[in-house]
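Below you will find the structure I want to go over with you.
Omission of a single protein chain aside, the complex is shown with its protein chains in their original locations.
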Amino acid sequence: MAKHRLLAMFKDFDDAIECIEEIKAGKLTGKEIDDITVLSPIEHPDIDEILGPRPINIQKFTFVGAIFGCTFGFFFLSAAQASFLVQPQGGKAVVPFPTNFVLMYEMLIFFAVWTTVITFLFLAGLLRKRGSLYSEKLTVDEIGLMVEIDEHQLENSRSFFKDNKSLEIREEKA
Amino acid sequence: MSLSNILDNLSRFRQDAESERYGHHDYEHRFGMAIDLDICIGCNACSTACYAENNLPVVGKDYFEQGQAMHWMRIERYWDDEELEHPERGASFIPMMCQQCGAATCEPVCPVAATYHTPDGLNAQVYNRCIGSRYCSNNCPFRVRYFNFWSFYESSWPEPLNQQLNPDLSVRDKGVMEKCTFCIQRIRVAKDSAAREERNMIDGDVITACAQACPTNAIVFGDTMDPTSQVSLAWKKHEVKRGPYTHKEAKSDEEIRGYRVFDELNVDPSVMYLERVRDSEV
Partner (left out) sequence: MSQVIQDKVIDENLKWSKINHDLIRTMETPGKMWWTAVLVCVAMVACAVAAEIYQYKYGLGSVGLNNPHMWDMYIATFVFWIGMSHAGTLLSAILHIIHAQWRKPIYRFAEAMTTFSLMTAGFFPMIHLGRVWNLYWVLPYVSDRGIWPNFRSPLVWDAFAISTYLSASALFLVIGMIPDMAVLRDHTKGWRKKVYGLMALGWRGDDRQWRNFRRTYMLMACFLIPLAISVHSIVSSDFAMSIMPGWHITSFPPYFVAGALYSGCAAIMTLFVVLRYFYRWEDYMTKNIMEKTCKLTFAIAMVWTYLNLIEFSSVWYGHNVYDKELLIDKATGPYAAVFWTMIICGMVAPFGLVFQSWRRHMPTMFVMSIVLQISMFTERWMIVAPTLSMSHAPHQWDILWGSVIEWAIVFGSFGWFSLLFLLFCKFLPAISTYEVKELCFHLKHEIEEEKREAEQKAKNTSAAGSQQPVSGSPGLEGA
């Protein structure tokens, strides 16, 4: 069955939240809260609340990156120091823990930051085309709700959004 | 491979200057000096000999005034009485060169490990590796490291003076740090010939250019690990020991005059000076 994507625009967060609440109450047939995507110019805490728990997994990767950076740092540094052909000793130990901690610390942060950013690009679904179903008003002050709809429910959904103070409805074939 | 290297030798890699072995190395020699300031007449012969032996560039008056001279061995002059009738007479001399510290402050700060500690107890400078960050010199309390601020070689030895250059060591270009090596090229030759003759090095096999040139024999050079060497005997006689600084009791005898410069900084210098007995005190 052909699917359609709808983008309904709203004047402000209050209208959009009201509409989401309607969907949550089951007013839009066949659609649940997890099926909708909210597009907004800024982040709004109430939206997160009403959408319910959606996963954020970046911190796990960050943690792994940090641990890797730290342990890799230690072994890398001490292995390199031990393999010196000549030792610039200066009365200090060849593998000095106090000074190696400084560089382990830096490498921890280095790897943690890079894994965070790379994970972010993937998990946030960036680095791909924005898609044609979009309105430039989304970067000004309007809020959009995006839903995927079966063809036979198209009419029904349009009127649902119109009843819920939607300013404009854009659509495209999925 | 490297990992097993660490695990097998960790205890060795953790040795520092205050440990039993004085560090990572098993020292073969620890070369040192004893300089008697009572005998030194401040004639600068040591300095001149050093210029000849180590291919030191003569920088000329202008650069000297700018403080860019390259004298590895310099005679420092001090006056402690400002109201001297004849200031020329009252100066004290101290020949100052790299002290080849056991816990050298210059070594750990070099970003590329261009200066390191040899099993001969020397503080070696690798010219090829040096990138000229000059941190070593900044961290040297004696200020005895010299930097090639210009390409001195271009003008220092005009033809035919370049014929007098010592072929045993290189001529340094701009951007490289250098300093007294205790005439490492002579040590190398002595070690090699001792090895060829299948014997251990003995006292007197090596003599540095400065010690050789000193007209009053104020400079004694030798291996401080060899208990019979002249320098060891001098150190022992004047109650100076290798190793970290320990607060010493007053010397028992006025004849015992040994001290090491900036000993309290705990850098373990390899040069012992014998205190000058001043005219006024006599």
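Which chain is which? They are A and B, in the order written, and residues in each are numbered from 1.
Following the convention adopted for this analysis, a contact is a pair of C-beta atoms (placed from the backbone, for glycine too) under 8 Å apart; a residue touches a chain by one contact, two chains touch by 3 or more.
Only a predicted model underlies this, so the values are computations on that prediction, with no experimental measurement involved.
Among B:Ala17, B:Cys40 or B:Met96, the one in contact with the hidden chain is B:Met96. Check A:Ile67, A:Leu123 or A:Ala174 against the missing chain and you find that the one touching it is A:Leu123. Remark: the residues of subunit B touching the chain excluded from display are 63, 66-69, 74, 76-78, 96, 105, 108-113, 129-135, 137-139, 141-143, 146-151, 174-177, 262, 265, 267. In the full complex, subunit A touches the hidden chain at residues 13, 37-44, 47-48, 51, 54, 56, 58-59, 62, 76-77, 80-81, 83-85, 88, 90, 92, 96, 99-100, 102-103, 105-107, 109-110, 112-114, 116-117, 120-121, 123-131, 134, 136, 138-141, 146.
Keep this in mind: only the chains that are shown with their structure count from here on.
For the pair subunit A and subunit B, the distance between mean C-alpha positions equals 63 Å. Interface of subunit A with subunit B (complex): residues 75, 78-84, 86-95.
Residue ranges on subunit B touching subunit A, taken from their complex, read 2-3, 5-6, 9-10, 12-18, 23-25, 101-110, 113-118, 124, 126, 267-268.
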